[in-house]
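Omission of a single protein chain aside, the complex is shown with its protein chains in their original locations.
Up next, subunit A:
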């Protein structure tokens, strides 16, 4: 075997799910091709952030969270650095500096710095007891707090009725915490669901004794008498929501502070092309910290696809240089982004571009809906010019993969009752 010193150095900054997945793809595609170092800010190696809510709900074990075992990293010769965030990137010299003062040179650099939970800039937002449930540490903190005291008289407020907020709310309610969700739109998951599916979801939350406040205006947080902890959320309409735990789930902000220090082109996130290449040769980005043609990412499916593309690109660069022609590699392309709400017993699915559909539909659009209120079942499909444009399902989502496929592949589909109810006949077995 040729000397190891000849291997190109691949440095991955950030060690979340995108980085974890990229490592897998690289090892699958080109085992031993690189000298790999991955540096993470969190104390753990990459873990499945999606399982934090089930963990909180008591439905998942912490042990299943890690994406890979530590022995996997070892046996693949990957240098794993955790709990030591990179603080500076020298793009000219191709060296990264960490908080602890270490230096890591690279031939190829991948930025996978992810995102931070957004926080509402409300007075009192810095109070203890207000968390975002973005990391395992935060989840552990919440669980520890819940385990220390009896949960039955605890009250929590979740700010934000999106996917993460609702998952967190259900998890808390599952632990016996009286939970209220405050949301600044008219129905929960309003970015993924139409109004009616939102109503079904709200009804389901209500049935689980989760209070849902729509079109909520948060005013400020109220501290306990000693000023140490959050005691309530004061609403704009005068209502005071007493609570001793607040989970902020109002979206994410791409973590691009490192990139901004460099000459890399950064808009809201790091600009990369379909092959995840930044405008600096040999520097790549993927996941929540990047954007492609203005599109940003928050769901796992497109990021996993990016990891697949990037692994191929990296392999090419290793063999043909950082400026290698990659045009024969299929780039990442915009995908329909299906969403499935993963709270046990609540099945919600959404796919396609709901931003583009309106109710009642515009001229070229058509929608068919099935609603069965007694059984809390609802689905609506939108068509445009004989092709499925978007789908929303509530209650029973067994056919969701078919709709996902039909939307993604844009095959012609007639707007029929059968398409709405039994789409399995529409796809090739």
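One rule holds in what follows: contacts are C-beta pairs under 8 Å (C-beta built on N, C-alpha and C of every residue); 3 or more make two chains touch, one makes a residue touch a chain; residues count from 1.
FYI, contacts and distances are computed from a predicted model.
Think of the chain that is not pictured: of "Stage V sporulation protein AC", "Nitrate reductase", "Cysteine desulfurase" or "Phosphate transport system permease protein", UniProt labels it "Nitrate reductase".
Which of A:262, A:367, A:389 or A:405 touches the hidden chain is settled by the complete complex: it is A:367. If you put the hidden chain back, the residue from A:91, A:218, A:256 or A:420 that touches it is A:420. Taking the whole complex into account, subunit A touches the unshown chain at residues 359-361, 365-375, 377, 396, 415-418, 420-422, 425.
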